[in-house]
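The structure appears below as structure tokens.
Complex shown without one protein chain; remaining protein chains in place.
Here is chain A:
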Amino acid sequence: MSALAAATSTGEAVQFWVLGTVAVVGALCTILMKKAVHSALCLAATMIILAVFYLANGAYFLGVVQIVVYTGAIMMLFLFVVMLVGVTAADSLKETLKGQRWLAALCGIGFGVLLVAGIGHASLGPGSFIGLGEANAAGNVDGLAALIFTKYVFAFEITGALLITAVVGAMVLTHRERTERARTQRELAEQRVREGKHLPPLPAPGVYARHNAVDIAGLLPDGTPSELTVNKTLRARGQIRDVSREALNDLKALERRSEERLGRDRDALDRDGRRDGQEAQR
């Protein structure tokens, strides 16, 4: 506990500079990465480092809660939603407001300078930190519990109401009432017949002579890929592998090879024939 007095040890300084750098890099990556999944992972790294900083500052309970709640629950929720939503959601690079990005970055830098200057102006010498040695004397969790259930008990109760409201809100927002009956298979078949567009089942993906993966579009007789054969989700993601060109090239290579083989065989036959003839003459 004496380590939590005003001055920090050399170990804590090293920890701060190393992990602080990583935290800032992680935060920058969060806002600069193009894909939402990478942003989420960078943010999770930053949050873990912040948990270490909480522990270093004597907030043992908060450090553990940070890891369990933030990186364990909230970030995983983010990842779930990214998987659910972000599949087709590429960040548009089109600027709707002209120069908005640069102005935003400028605003950010100005705000940061303002904050840092404000902290710098406050007279916070090393002596201004009392440290948590006394407050944590009976244990950090015990101290927090004593405060939560006496001084802050009203706020704590309201927190329960807030959480219940959030749960109900999430259920209301994501629940989708079916306004119409789901169509049966028979009705769907009848609709297909009525439209007369595509009666039989959709064609299967793959080029069976060489590939049978689901992301490879089947080829039509003229060698062009058929979009119908591939799953809609894969089409939306642009993850279709087109082997039409490859197939033609392969075919060409095969023809050339067989010609070579045949040609060589013909030469060999000729040679054999000549040799046979010579032997016969002899």
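Here is the rule we go by: a contact is a pair of C-beta atoms (placed from the backbone, for glycine too) under 8 Å apart; a residue touches a chain by one contact, two chains touch by 3 or more; residues count from 1.
Methods note: contacts and distances are computed from a predicted model.
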Name per UniProt, for the chain absent here [options: "NADH-quinone oxidoreductase subunit K", "Aminomethyltransferase", "Iminophenyl-pyruvate dimer synthase domain-containing protein" or "High-affinity branched-chain amino acid ABC transporter permease LivM"]: "NADH-quinone oxidoreductase subunit K"
Given A:Ala73, A:Val193, A:Ala213 or A:Leu254, the one touching the chain that is not displayed: A:Ala73
Hidden partner chain, touching residue among A:Ala23, A:Ile216 or A:Val230: A:Ala23
Touching residues (missing chain, whole complex) on chain A: 4, 6, 8, 12-13, 16-17, 20, 23-24, 27-28, 30-31, 36, 39-40, 43, 46-47, 50, 53-54, 57-59, 61-62, 65-66, 69-70, 73-74, 77-78, 81-82, 84-86, 88-89, 91-92, 96, 100-101, 104-105, 107-109, 111-112, 115-116, 119, 124-126, 128-136, 140, 143-144, 147-148, 152, 155, 159, 162-163, 165-167, 169-170, 173-174, 176
